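Here the complex is missing one protein chain, while the rest keep their positions.
Which chain is which? They are A and B, in the order written, and residues in each are numbered from 1.
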Amino acid sequence: MADFLLLGLFDNVETTADVVDEVRALGVPDEQMTVMSHVPYSSKIFARKPVRLWFLPFVLGGAALGALVAFFLTYGTSYLYPIEVGGQGLNPVPPTAIIYFEMISLFSMLGAFAGFLLQNRFPILTRRMYDERISDGYIGLEVCAPLAVAEQVVTVFEAHHARVIKREDAAAFKPQGIRHLLFWGAVGTGGLVAVLVPLLLSYDIVRVPWINKMDDTVVVRAQEGPRLAAPVGAVPVQGPVFIAGEPATAPLPASEVSLQRGQMLYGTNCAMCHGLQGDRAGAEVGKYFPEIPQSLGARAAILSDQDLFRVIRLGRNRMPGLAENLSPGETWDIVNYVRSLGE
Amino acid sequence: MAEEQSNGHKWTMIVDADKCTGCQACVVACHAENNVPVSSEDEVIRGRAMHWMRIERYWEGEYPNVKARFLPVFCQQCGNAPCEPVCPVYASYHSTEENINIQVYNRCVGTRYCGNNCPYRVRIFNFWAPRFDAPLEQQLNPDVTVRSPGVMEKCTFCIQRIRRGREQANIEGRPLEDGEIIPACAQACPTDALVFGDKWDENSRVAQMVPSERQFKLLENLGTEPAVYYLKGGETHVGE
Partner (left out) sequence: MLESRATIGPYWDEPLPDDEHLARQVEHGREEHLMLDARPPAELNQLTLARMRQTGPRFWIALAGLGALTLAFFIAWAIQIVSGLGITGLNRSVMWGPYIANLIYFIGIGHAGTFISAALRLMRMDFRRPIARAAETITLFGLACAALFPIIHVGRIWKLFYMLPIPNQRDLWPNFRSALFWDMMAITTYLIGSTLFMYVALIPDLAMARDHMTGWRRKLYSALSLGWRGTEGEWHRLEVVSNLLSFVIIPVMFSVHTGVSWNLSMAIQPGWHSAIFGPFFVVGALYSGVAAVILVMIIVRKTMRFGYFMREEHFNAMGIFLLILTLTWIYFYFAEWITNWYGNLPLEKAVQAMLTGPLAPLFYLMLFCNIVVPLGTLWSRRVRTSLPAMLVIGILIQVGMYIERVLIVSGSLSRNELPFNWVNYTPHWPEVTVTLGTLAFLGLLYMVYTRFVPIIPVWEVYEGQAMQGSRRVGRAVMSTRTEVH
């Protein structure tokens, strides 16, 4: 049965009320009629039943959700992260009351708004019967009726001097159905994403290099860069090394054997930070320490044997001392090998 | 929450104002120990001196009967600290082990509410990036964070020394001895006017000195329960 959608525009409430009466008398039920206006008019004016409202569940639901959020923010956070501050106790009542008030207000307002949107089926994504002149002051009456009745309705409209009459097949106006679901699904997904993205960041799942001026302070910079070498023109003193609490130890000659031993020991103890050739290549651990010199050999060239020995034995800055791992002889072997890297 | 005797130590400082000469050695020592930058003259005139420990000086009387009254003032480590509940990120909280007020530099967002609420105005804000002209940057204490601009700081009773002392005692499996932990200011004081210790240890010097007749607390009427006791006999105007 083909239904028709009819729209008549009238210029005052009295006429419209009369038309509504007559259309009702033609057998059109109330649900098939809609009155549209540019100002709110009570349903009583047209002798129609007032629209059913369903706000309470939304508002109360919102308020309950707000109370839950407030509970978490107050009791929940102080349970998860109990910190003593200034003689107030972990769950003082006045601040708790304030948070409850704010969150209940916020979520009940959001609930009311959600109720408003959902009850009105907003946003309306399909075409509806409408005429722009309604916002210019005319009162529109939309009637959905089968063909036979539709003709009579049109007659009624004309009898009451309707300014505009529109007539269209009801099939041209599809119900919202799937589009509405898709819209709210998209909104819900968007909301979920908006909630989850901060969690990705706060749980360091996605690491964003962020500003942290504390690791750029002067104390960090002072520890980086070349350490003070011997002044220009100074002659590095070679010879035995004296370290407090240890016997003096003299350098070993850089023989084949010493260099080979040095290479093995270097590979075991030093290459993980300095790289096999002293150039940091392949140094897995070393890539976290920017102050490691790019070329160990070049750096060693400006230092005396004694300095090299002391650095390996006692450590320097973040480089650990290997006094417990290497005997003095082994340390001298490494010194010889490192010197050879610079040649 | 009231501090309970069963938790840890109650670190207390006694300032003997009769012995204090106002020499400011404590101020300098604190700067050196805690990596506190030196403020320029302009900054001090603008009211931004960055002394964690300062000698407050008041002039009394007219010439020739002028008197200089001075008092070393530093963070009182209040038991009921007004600076703690107001920090929105818990950067200022009360330690239940040392029972002093802790400032967490890397949590501080810089709202400066704590600074406003401190009646002693001992909380210092880093208005600028701390500057250490060469070669002072070689002198920095590796045990103490160098702060970034925008962070609040204050006297910590040299908590790095407290922690090291406690760890040492722990390693050696013995209880802490009185006088083992000494903050930089107390260490530098030439007249021994600053005495530091655990008030809950009955044998400590501070526990013995606290019941003195000359004892008073700064701004006691505010109910902040400071952990610092001042000793001054005569001319205190206390109770007037």
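One rule holds for everything that comes next: a residue touches a chain if its C-beta (ideal position, glycine included) is under 8 Å from a C-beta of that chain, and two chains touch if they have at least 3 such contacts.
Being a predicted model, the structure only gives us computed values, none of them experimental.
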{"item": "Hidden-chain contact residue, picked from the options A:Ala47, A:Leu199 or A:Leu314", "value": "A:Leu199"}
{"item": "Given B:Val151, B:Ala184, B:Ala207 or B:Val228, the one touching the chain that is not displayed", "value": "B:Val151"}
{"item": "Touch with the omitted chain, as defined above, among B:Cys20, B:Met53 or B:Val86", "value": "B:Val86"}
{"item": "Chain B residues that touch the omitted chain in the full complex", "value": "43, 46-49, 54, 56-58, 73, 82, 85-90, 107-113, 115-117, 119-121, 123-129, 148-152, 219, 222"}
{"item": "Residues of chain A (touch criterion as defined above) contacting the omitted chain", "value": "11-15, 34-43, 45-46, 48, 50-51, 53, 55, 59, 73-74, 77-78, 80-81, 83, 85, 88, 92, 95-96, 98-99, 101-103, 105-106, 108-110, 112-113, 115-117, 119-120, 122-125, 128, 130, 132-137, 140, 161, 198-199, 202-204, 210-213"}
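Definition applied: only the chains that are shown with their structure count from here on.
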{"item": "Chain A-chain B separation of Cα centroids, rounded to whole Å", "value": "41"}
{"item": "Parts of chain B lying in touch with chain A, wherever the complex brings them together", "value": "1-2, 35, 78-85, 87, 90, 92-94, 96, 105-106, 129-132, 137-138, 140, 142, 145-151, 225"}
{"item": "Of chain A, residues touching chain B in the complex", "value": "81, 83-90, 212-214, 216-219, 221-222"}
